[in-house]
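Of the protein chains in this complex, all but one are displayed in their positions.
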Amino acid sequence: MKVSIVGGSGYTGSELLRVLLRHPKVEVQEVSSEHYVDKLLYKVHPNLRKVTDLKFVPREKMKSCDILFTAVPHGTSMNSMEEYLKVGTKVVDLSADFRLRNPDDYPAWYGHPHKNLELLKEAAYGLPELHRDQIRKARIVSGHGCLAVSAILGLYPLFKNRKVDLQHVVVDSKVGSSAAGAEESTSSHHPERSGVVRPYAATMHRHTAEMEQELNYDAKGALSTDKTTKPLVSFTAHAVDMVRGIMSTCHVFLNEDLDDKEIWKLYRKEYGNEPFIRIVKEQTGIYRFPEPKLITGANFCDIGFERDAHSRRLVVFSAIDNLMKGAAGSAVQCMNVMCGFDEREGLRDFGFHPI
Amino acid sequence: MKVSIVGGSGYTGSELLRVLLRHPKVEVQEVSSEHYVDKLLYKVHPNLRKVTDLKFVPREKMKSCDILFTAVPHGTSMNSMEEYLKVGTKVVDLSADFRLRNPDDYPAWYGHPHKNLELLKEAAYGLPELHRDQIRKARIVSGHGCLAVSAILGLYPLFKNRKVDLQHVVVDSKVGSSAAGAEESTSSHHPERSGVVRPYAATMHRHTAEMEQELNYDAKGALSTDKTTKPLVSFTAHAVDMVRGIMSTCHVFLNEDLDDKEIWKLYRKEYGNEPFIRIVKEQTGIYRFPEPKLITGANFCDIGFERDAHSRRLVVFSAIDNLMKGAAGSAVQCMNVMCGFDEREGLRDFGFHPI
Amino acid sequence: MKVSIVGGSGYTGSELLRVLLRHPKVEVQEVSSEHYVDKLLYKVHPNLRKVTDLKFVPREKMKSCDILFTAVPHGTSMNSMEEYLKVGTKVVDLSADFRLRNPDDYPAWYGHPHKNLELLKEAAYGLPELHRDQIRKARIVSGHGCLAVSAILGLYPLFKNRKVDLQHVVVDSKVGSSAAGAEESTSSHHPERSGVVRPYAATMHRHTAEMEQELNYDAKGALSTDKTTKPLVSFTAHAVDMVRGIMSTCHVFLNEDLDDKEIWKLYRKEYGNEPFIRIVKEQTGIYRFPEPKLITGANFCDIGFERDAHSRRLVVFSAIDNLMKGAAGSAVQCMNVMCGFDEREGLRDFGFHPI
Partner (left out) sequence: MKVSIVGGSGYTGSELLRVLLRHPKVEVQEVSSEHYVDKLLYKVHPNLRKVTDLKFVPREKMKSCDILFTAVPHGTSMNSMEEYLKVGTKVVDLSADFRLRNPDDYPAWYGHPHKNLELLKEAAYGLPELHRDQIRKARIVSGHGCLAVSAILGLYPLFKNRKVDLQHVVVDSKVGSSAAGAEESTSSHHPERSGVVRPYAATMHRHTAEMEQELNYDAKGALSTDKTTKPLVSFTAHAVDMVRGIMSTCHVFLNEDLDDKEIWKLYRKEYGNEPFIRIVKEQTGIYRFPEPKLITGANFCDIGFERDAHSRRLVVFSAIDNLMKGAAGSAVQCMNVMCGFDEREGLRDFGFHPI
């Protein structure tokens, strides 16, 4: 099967290549770039030296393929999706352009209306753990925000089963520098970025919209329209000194006094068969909870939790590699679903110890 | 004036020395250690090479001094305070043994009863911003937890003025490795500690007790006994990849719809004259909020905040150097208060850019 | 094919597992440990959670297997090799016990005589790039020092072809903390290890012996006995702030005035067909030379060089992942050679960008 990538010079493109070039069922046919046409891929992604001889091509000249991945800036795909669909039979779009189900959320969170409501309607939110069936049949699958998905997967069993106070949901995320992309900036200048704990989005981060959307499905899998039951997520994201990885610490308040076993059961019910979700909750050792660095390069979302013995709080820890389960890995998982492959194909890396 | 240190081989002792050896009004007379008696200080604290020729002495042979600082493990001072008071006219004890006002909190949070209720009663909680008058007159001043103080200072104006929901207080802290002390352990082994975001205290951290105590003073400065108004703090601490520094992100929910100006006003009212508290809240730039690394070696507590426009949440950021305002710096500030010195004496380092 | 590991609780054992568990031609049968018998592997190596259900076994009860890997402390294998050979048809020993060809080097560099000269004689030095034929037929293959191999591979073409001054060979290595192993120590305590540039072996590092041995083969592949042509390596190793990776900067002085092309040619002649050696020498970009972090988890040795225009110096950069080409990866490459597999089998990871 042939796959191609639009916009392959950034970090998400790089990670898609790392995964797809080793995927046993696909051939990477073409990778486009605006700035690097005719350059060897490895000049931009030095880890590809001696691995592939592909060169970047211009998007306009891409040949047709089975699955087209797009790793372009937000605001691009909503204008170009029709062209993309001429190149790829199916498209997995990693930008934000097809993530939000409610068209009103685009002006509210992204500052401009959506430009292709028709296609927006048919797109599936590319999180197999929540929307596997829809993804299987979709022509357009949207990626998800990396911060969003860590919180969503961490909290989904609690919200689906309406176990928590919807008004006091605090998500406090810590994220590595690769999440800000390959473009340099003062905030990513090493002397300014090294060693920080920087609240780069104290409030109103755009991924909040995705969290509130995905945590709003009712037990039957329908998006709730009852405004009184809409979750209100209080989200803050901090840059910390790592390159890859997200840890989202989710503080929620239980509606009823659940004990550890009951909470385990909830998670097992929703995730028992998921190949990429692991519950990490040890009594001893130094990795009693999820740890992002251990799953570098892996597609896992590791989830742990602890009941606060002196209040109704439940704290949930959710760790991912932002470039894998947060972006490229989840996109390839979607591709596997769309193509009927084993969902783990190409995604068998399980991380490192030590790293 | 002569000062001495009991237990000066750890990180708090080291930082006390860094500050006191440059303090214009004091002479460091003696430093004790169990393990390093007769060794030059600089063999343990290599930054003291060519700075001082002092050697560690045994505690039993210490001469009398004006102020005795103790940097000993928890559980030691409650047994030895009477001896300490024979050495030092006044004692600043950096352990947890004299922090909690309610004797019942010791069995509850530290697992054993307090052994000297008499002296516990007379000790002052060594946070000048809250207890300056008491510290001035006290014979025993207690240090505070480093994580505790970051949250307390960040939240105090809101709690004193009863502006927040007391039941939904989330404090999510990120802390450097020096906070765990000089003793090696698997969790501090570099390959296991580097690059982590490790929830080392998901719930029930002992500093919670201090937070709930200090945020419970009423507007008249008395410790409230009304159980219905006792704050309930949901506290989680994460180890991140830095050596020094604490960032406490405090998520609270306002009782009334305060805007930025009103919140500024609250903080200014409480902290307007404080030499070591700065409000950091910029519209532009990359350091719009407090940043622990910038205040390495400084005694500042930098506080910033942001209103969540789509909920009642207020997020407050509080940054300190855990060894300075979190421990040694605050202790020397107390000494300055106790001795009638300018509070800034010896504490004029203002941090680095870049670092 | 069945493989087992003696001493699988350390970092080399962990990396062997990471590679072997994904190797398409082998089954990991057993892993022994002294301390963790009956414990699930993933309790020690958290990246193996949900990957394998194996438990540690005692060495004494190991079943026979095709290849036995040993990852035990130096000084162990020379006593136990005969037992190992009862378990494994062939043995790949990652300790230092079978590395040095000259028995006199053991007392000189390791402080004790070798205990099994018979088996020492038959062992092959496990570096396929230099000893492929010997490895193919060997019953015992020795691993190599991680620092040693980075220097050896970087310099081998120059020495084999006698192009450099043998008396002025400076190897200045920078290495991550995982090279010191899983055992905690003061020098690996995070507050003391983070951010350092620590000369942990200023001179007389044991790996010097391996470098001087392996750079002493003549053009016919025989170990030279001419003492006047024995290379003298001036080696210094520094700990820097990374977990994985070695960069060895080799400063040598050319006997003749070779230009870039001639040097390229030398390297191509020796390494042209090597699957795991890449020459990295770009005119532009930020990765003009090898970079250890880019090959995290890969078995590559990346080599670059630059002629000093104002002297006879040639500087050679050689980068590896100390746990891969430095230890486990190279061991599995040896296994592939010993078993007639494609040498790249199980070793197809090519690193990350970014990481």
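Lettered A, B and C in written order, each chain numbered from 1.
Here, contacts are C-beta pairs under 8 Å (C-beta built on N, C-alpha and C of every residue); 3 or more make two chains touch, one makes a residue touch a chain.
In this text, all values refer to a predicted model and were calculated from it rather than measured experimentally.
The absent chain, not drawn in this view, touches the displayed chains A, B, C throughout the complex.
In the complete complex, the hidden chain is touched by one of C:P157, C:P292 or C:G346, namely C:P292. Summary of contacts with the chain left out: across C:Q29, C:S95 or C:T249, the touching residue is C:T249. The residue touching the chain not shown here, chosen from C:K86, C:K137 or C:H168, is C:H168. Among C:L54, C:L85, C:V196 or C:I279, only C:V196 touches the chain left out of the display. By the touch definition given at the top, subunit A reaches the unshown chain through residues 11, 176-178, 182, 184-186, 188-191, 193-195, 241-243.
Although one chain is not shown, part of subunit B still touches it, namely residues 11, 14, 18, 22, 43, 45-51, 178, 182, 243-244, 278, 280, 282, 285, 287, 291, 294-298, 348-355.
In the full complex, subunit C makes contact with the omitted chain through residues 167-168, 170, 172, 174, 186-187, 191-192, 195-199, 202-204, 208, 232, 234, 236, 238, 240-242, 245, 247, 249, 251, 253, 286-289, 291-293, 304, 306-311, 313, 315, 317, 319, 354-355.
What we mean here is this: only the chains that are shown with their structure count from here on.
For subunit C, the chain with the farthest CA centroid is B.
The angle of the rotation superposing subunit A on subunit C, based on CA atoms and rounded to the nearest 5, is 180 degrees. If you average the Cα atoms of subunit B and of subunit C, the two centres end up 47 Å apart. Note: centroid distance subunit A to subunit C, computed from Cα atoms, is 37 Å.
The mean-CA centres of subunit A and subunit B are about 38 angstrom from one another, to the nearest whole unit.
With touch defined as above, residues shared between interfaces to two or more other chains in subunit B number as follows: 186, 191, 195, 241-242.
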